[in-house]
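Of the protein chains in this complex, one is absent; all others appear in place.
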Amino acid sequence: MNFLIALMVIVPILCALFLNLLHKKDRTIKVVTVLLALTLPALPLLANYGLHYFGGYVPLVENPTLANNLPPLITDTALNTFHPAITYSFQSAQQLFVFIFGLVALLAIFVSVFETRRPSGVYAYMMFMGVAAVTAVILTDDIFNLYVFFEIAALATVGIVLVSNVKGNYETALKYMIIGSIVAPLLLLGIALLLGVTGNVNITDIIYSIKNGLVDPQNPVILMACALIVFGWLYGSGLPPFHTIKSAIYSKALPSGAALMQAFSVFIFVAMGIIILRIFSYLPFSQWVILGVSLMAMILGITMAILQTDLKRMIGFLAVGELGYIGIGLGLSTAYGITAGLFQAVNEAMITAILFLGFGVVLYQTGISDTRKLGGMMVKTPLVAFLVLLGGFAMAGVPLLNAFQSKLMLIQGSIKAGLPELGVIMILLSIVTFMTFMKAFHAVYLRPMPDELVIKHEKIPKATIIAMLVLLGVCLIFGLFPQVATSYLQPLATSLAGGIL
Amino acid sequence: MIIDVQLASLFTAVALVVIGIFAAVFLDNLIKKVIGLAFIGDGVNLFLISMGYKAGGIVYIQLPGMAADWFAQNSAYPLPFALVLTSIVIGASTMAVMLGIIIVLYKKRGSISASKILGE
Amino acid sequence: MSEGIRNIIMGFSLVISTVALFQSTYQFKQLIYPGISYLYNYVGTNIAPNMVTIVVFDWRGYDTLGEALILVTAVIAVLLVFGRGRAQLGGK
Partner (left out) sequence: MIEYILMIVTILGAILALMQRDLLKAAILTGVPGAAIAFLYQYLLAPDVALTQAIVGSAIIPVFFALAVYKTRRVEE
């Protein structure tokens, strides 16, 4: 059932277009949105592994009828094996990524329907479109297709920010778009350089060209292409120097939107990171660049999180800091390290979603996100407070929960790779993360309630609690049985660590 | 260093990109920033187009009476051109959204200066 | 003050990247390899006379779908900017 691979992208697109038509019909939108969102995590479970060729154009080697009467210039050279059409590749790692991404998306959409005063078809459109775009980025094996869907994801992110009525969302959205419109063409320029040198946009073929000496792998044009693509990668995932704008973007969206957008960042980070590792890992300094950027992200993200007084901004910076752990895993470039990094990515997407949704309840009840004005929410919502606390434990890496396993693997990996200093830094930053989280937790839940704090909505939607419970359940499963996840990630990690694929 | 049409247009493209980045980073007026962004997009498109150019070649349309072999050896390279068709539309649509946001922000804040609106 | 420092850093990196871009472009001119376009040119003549249309709508039709989606998303985003379909946090 290989056509399901394409459907993983097409279905959310169709959902988005359909929901946009239902504007202003509240009841219908609620039911239909949740029903349609259920397909997101279901499709990757049903699909088979394999490649999907759009338009059915396989490489000429496998298609002798099309290869009839062609000159030896084509049939006797590598051109014969190149992929002429867009190709999607779906393997076990992609299955896990798309499944977890679909789950987070489902829950974020589910919560968004019940937390907003009246469901908005446009909001649902933007969320589904973003989900489709990021799924395509995860699956695609074609670097120009990556660019197109990268742009759609950026536009959908802007849409999600514009939907919320948070103060200052227009300014932030405009800033994000201006930076994006500088970076995205530069990413395209990098793609153009690669296309010009290798004559191809299919990643597998680019790697084939570089590996088999069709191009000189050390020439400066490829270095320039590498630099430009890495620049796009930094922007897409919000690593420094783009960490400020990315955390601002999270803080200007509704909680459900922020939970979804951090999943966008995590999976764009992973997908493009894998591509960069696949193409450029032969460059001797690529490992150090990834490690350096990730370290900067960790240190800058987490130290800036301490200084914030805005709750959502704080989690936004923490989310950026946690991205650094994934990058460390990828940068270690051993099979064990990369598995750990990818596992951390999966965990991170779920945990940050829990925190955004959980602290979003506070925002829902009071309309305030400034930690200095909040307090005493423990009395009002003990269950949510407990769930948020569990989420914070998960993020800090407390045993029995999933991030403990992945961070342990990361530290072991860094020791095995001969870089024990990284392990020390990671442990220290983990402690700082936990302190930052506890500071926010104390400010919101534990200290006595200020007198001027007004609770606008006593009742909280059950949907939020259900969503957090589901995510925590998956976290617990991954924490108790990490091999459930790592067995999916192992094959990809092994092939990445083996140098050029 | 021999300059032919292809190299010259590649250089023009890079120059446009640099002018655009300069405008987008250093000019304070939001509309001018967006004009700069439009130039970056144009520059990258021109870069792609000059990659597909073939000196002494013909247009990629097979007219009646052209032998398939001769045509294939002489025509320009179609892949970059097709990519540009997509990328032009992408650029124009993001431009429209940005200008829309600028108009609304002007109504709210009464200014189109980046340092006043975006600097906090 | 910090504005000035930022400008200096940006200007410096712009100059460096400009030089690098021109340098690699000059190198690039000698390296252009059409690759897959050969294949499109040879195989395409069996399908339709205009090669670019074939690439846009046949070989890479999926990119064109993405392009159309961006157009739709942009239209909806512009309508959203002017106030259609905002979402408010809060219950009934």
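Every chain is named by a letter (A, B and C) in the order it is written, and numbering of its residues begins at 1.
As a convention for this text, a residue touches a chain if its C-beta (ideal position, glycine included) is under 8 Å from a C-beta of that chain, and two chains touch if they have at least 3 such contacts.
A quick note: this is a predicted structure, and the numbers were derived from the prediction, not measured.
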Contact set of the excluded chain (shown chains only): B, C
For chain C, residues in touch with the removed chain: 50, 52-53
For chain B, residues in touch with the removed chain: 5, 8-9, 12, 15-16, 19-20, 23, 27, 29, 31-32, 34-36, 38-39, 42, 45-46, 49-50, 52-54, 57-61, 76, 81, 84-85, 88-89, 92, 95-96, 99, 102-103, 106, 111-113
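What we mean here is this: only the chains that are shown with their structure count from here on.
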A-B compared against B-C, more contacting pairs: B-C
Approximate Å spacing (C-alpha centroids) for the pair chain A, chain C: 21
Euclidean distance of C-alpha centroids - chain A vs chain B, Å: 29
For chain B paired with chain C, centre-to-centre distance based on mean C-alpha positions, whole Å: 9
Sites on chain C at which at least two other chains make contact: 21, 28, 32, 34, 36-38, 40, 42, 46, 60, 63, 66-67, 70, 73-74, 77, 81
Where chain B touches two or more other chains, by residue: 17, 21, 25, 51, 79-80, 83, 86, 90, 93-94, 97, 101, 104
Contact set on chain B toward chain C in their complex: 1, 6-7, 10-11, 14, 17-18, 21-22, 25-26, 51-52, 60-63, 68, 71-73, 75, 77-83, 85-86, 89-90, 93-94, 96-97, 100-101, 104
List of chain C residues in touch with chain B within their complex: 7, 10-11, 14, 18, 21-22, 25-26, 28-29, 32, 34, 36-38, 40-42, 44-46, 49-52, 54-56, 60, 63-64, 66-67, 70-71, 73-75, 77-78, 81-82
Touch list for chain C against partner chain A, complex: 20-21, 23-24, 27-28, 31-40, 42-43, 46, 58-63, 66-67, 69-70, 72-74, 76-77, 79-81, 84-92
